[in-house]
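Heads up: the structure comes next, in structure tokens.
Removed from the display is one protein chain of the complex; every other protein chain stays in position.
After this line comes chain A, so read on.
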Amino acid sequence: MARGSTTGAGGSRGFLWISALSLGLVVALPALFVVLVAVFPDLGRGSLAAPFRPLWRVLSDPALAVLLRNTLVLGLGTVAVSAALALPLAALRALFRVPCARVWDLLLLIPFMIPPYIAALSWILTLQPRGYLEQLSGVNLAGLLFSVPGIILLMALNTFPVVYFILSRNFETIGARFSDVGRVCGAGPWRAFLRLTLPLATPGIAASLLLVFAMAIEEYGTPAALGRRIGFEVLVTGIENRVSEWPIDLPEAAGLSLVLVLLALAAFAVQRWLLARRDYRILGGKPQPFQKRPLGRWRLPVLALFALVAGVATVLPLLAILAAALGRTISGGLRPDNLGLTNFAELLDLGSGGLRALSHSLSLGVATALLAGGLGAITAYAVARGAGRGRAALDALSLMPNALPGVVVGVGIILAWNQPWLPVSPYNTPLILLLAYTCLLLPQPVRYASAALQQQGDSLEAAARVCGAAPRTAFARIVLPLMTPSLITSMLLVFAVASRELVASLLVAPVGYETISVYIWRQFDQGSVGLGMAMALCTIAITTLIPMLLIALMRGRLSPG
């Protein structure tokens, strides 16, 4: 991708500057304060005393090796299981005529819309002794649930949609075109897939697995809910422990976060190294119609595979959430006299604040999707087509928030934006949440857009320039439309995650301003689990239906199939 990209260089200088400036403000500034607080423990009070002491304490603690090992086990395990789940499904979906493909897409999107802390709780309620499963069937799977493989499996069930959606789009773009060439030259269908389609999809595979790895090592809800029970501590739980109960230790939490960031950057370096060695451009000219193959006698087994994965990843957790939301009490279980709509009635009651929290989160979700999407497109373009040394740094910077735990981003943002000498500040307004969400979610659109860009030859852009188009016109008329599908997908994910982000919201939410996740958390913490689950169910429905409607509208307009 680095070679032969000269055409856009002149025009993308402007993009480079816009991107550098906004990333600096949104990502680098809070991150800088995290580093500062790790180095100068009393920074919050405006003092530079005792530099490096907490950082040294963290790095010299023998427990760090265990945390690091467990984090790696969790991250790599989740990547492996996600890939194993998503790769076959994505390939089948992209290259064959799978019956009811849209329905499977929808069902496989939902796990991503279920907040991990809700998913973990619903699995506990389902699988533990006397849980929903035992109430219905008489068996429980507590042994699997509270184990390291169990944690990895649950996290993979939550994250594999990322891989599935990037890859199915990717395989589709590569299409039968290249493997047809392979078949003509005498390769069998398997050989053509393994030697052509799969290698050409490397950027997508690498980008999505990197995202999964970063999400897995940063995710707090699942390891906290399940890992604590078996003494399986990871870096994130170590960080949360330091800010969850008095006495808190921000400098040590920041120090541990830096270790986490280094881990993610190492993964990022591996990804860059993998991609820099080859050329993955596949979109170099006139698009051709692509006929998907029929499944033939494999129809039923393939349907069964899709049904199994969707059933475990989507239907089971949704049923558990529904059961808890309908239950008047947890101890009443699934007895008919314990089920009713009281929780939903209380949720819709104007006094309870549930509706207000919903409208807050949904508008923040839309604003974040637009801001992160715009910034992501510009950054990905500047990195892929620009010139100069700053590009790699920009690329790394755009990934960093993925490895920063929400709570640490929150602390960094407060430190950065609550300085007394700032004449105006977004702090203590909803804009601070917009900044926090954009910072945390920017990696998604950047990854998606740059994977799309890497497969776009620059010959199209060059042709536009030769025909007299200005660089900006070429970007707007050629590059942007070609990466739009990937970008929209990522913006929908950003919308979904931003409307339910918990950890940073809990810390930086303006006084008296409640989001969906804060509402749910308050119910789980000291209220009614059922009410929290009712809210979760409404959120999942809304964050799934809005994107689906959008996608349906887009498909109708952009392409016939």
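Just a few scattered comments:
Note that in this section a residue touches a chain if its C-beta (ideal position, glycine included) is under 8 Å from a C-beta of that chain, and two chains touch if they have at least 3 such contacts; residues count from 1.
Please note the rule applied: contacts and distances are computed from a predicted model.
For the chain that is left out, the UniProt protein name among "L-serine deaminase", "Cell wall polymerase", "Extracellular solute-binding protein" or "Co-chaperone DjlA N-terminal domain-containing protein" is "Extracellular solute-binding protein". Checked against the full complex, the candidates A:R69, A:R102 or A:R130 give a single residue touching the omitted chain, namely A:R130. From the set A:I330, A:A345, A:A470 or A:A541, the residue in touch with the chain omitted from the display is A:I330, counting the whole complex.
Of the candidate positions A:V148, A:L431 or A:M548, contact with the hidden chain is made by A:L431.
When the missing chain is restored to the complex, the residue among A:L250, A:L275 or A:M400 that touches it is A:L250.
Taking the complete complex into account, residues 44-46, 121, 124-125, 128-131, 142, 224-225, 228-229, 231, 241, 243-248, 250, 328-333, 360, 363-364, 366-367, 370-371, 374, 407, 410-411, 414-415, 418-420, 428-431, 434, 506-513, 522, 524-529 of chain A touch the chain not shown.
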